[in-house]
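What follows is subunit A.
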Amino acid sequence: MRMDTNPRQSSSVGMTGLFAATCRREFLLSFRRKSDLVNPLIFFLMVATLFPLGVSPEPGFLAQLAPGVVWVAALLATLLSMDALFRSDYEDGSLEQLLLSPQPLFVVVLAKVLAHWMMTGLALTLMAPLLGMMLFLPAEGMPGLMLSLLLGTPTLSLVGAIGAALTVGLKKGGVLISLLVLPLYIPVLIFGSSAVQAAVTGLPLGGYLALLGALLALALGLAPLAISAALRISISS
Partner candidate 1 sequence: MAEKKWMPRWFYQLASPRWCYQITGRLLPWFSVAALLLLIGGTVWALAFAPADYQQGNSFRIIYLHVPSAILAQSAYMLMAVAGAIGLIWKMKVADMVLKSAAPIGASMAVLALATGAIWGKPTWGSWWVWDARLTSMLILLFLYLGVMALNSAIENESTAAQASAVLALVGVVNIPIIKYSVEWWNTLHQPATFKLTEKPAMPVEMWLPLLVMVIGFYCFFAVSLMQRLRNEIIWRERRAGWVRELLNKQ
Partner candidate 2 sequence: MSFNSFSEFLSMGGHGLYVWLSYGLGAAILVANLVLPKLACNRLWIEQKRRLRREEEVR
């Protein structure tokens, strides 16, 4: 019988394996409660409905608002879903186990957030044309809408996760996350909605998408560090 006492050999799983395994776990856990997955999407739809009801259903007026409104709605829907990111793991103790394990937290955190994004941000992006249509966004704006959301929502998830990590130990972390994270969302909102505006008026999108891409790159590099630090701090108490 061969005993595998060399730990290095057994870590042939490596970074990508760890990443994939964590993603799989997140998907499995989330799909057990399908209703929770749908909530942010319903919220997204409802917020977009509030604007015609609260302001005016006139097409010309709504069309002007549409880029900003869809973006704000996506932002708020993402924010709402953030609290759940670490909470269930915190409550059953698996978060603590994660922090104690020798695996690099950076990779695990990144996988968790990206899996979460695929179930919220990506879903919102796919739903966005529906909202655009309801708000009379011109058809030329649709590709711009989807591209900007595709590049922007991962950044929103990454930055939102920082807020979630900072407040995971608190009982009522929900509204506090919004307070902490909204100022940080503003640049993404500005560039995202401007990209859609540019698409609607026929101007080139490249610059805005590049900026959104740059923000995403920065977030991908730095946010997991902040999230890991915040998780360690929240668990330590």
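A word on the picks: all candidates are chains of the complex that A comes from, given by their letters.
Criterion: a residue touches a chain if its C-beta (ideal position, glycine included) is under 8 Å from a C-beta of that chain, and two chains touch if they have at least 3 such contacts; residues count from 1.
If you're wondering where the values come from, they're calculated on a predicted model, not measured in any experiment.
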- Check 1 or 2 against subunit A and report the one that touches it in the complex. 1
- Query: For subunit A, which residues are in contact with candidate 1 within the complex?
  - Reply: 162, 166-167, 169-170, 176, 179-180, 182-184, 186-187, 190-191, 194, 215, 218, 222, 226, 229-230, 233-234, 236-237
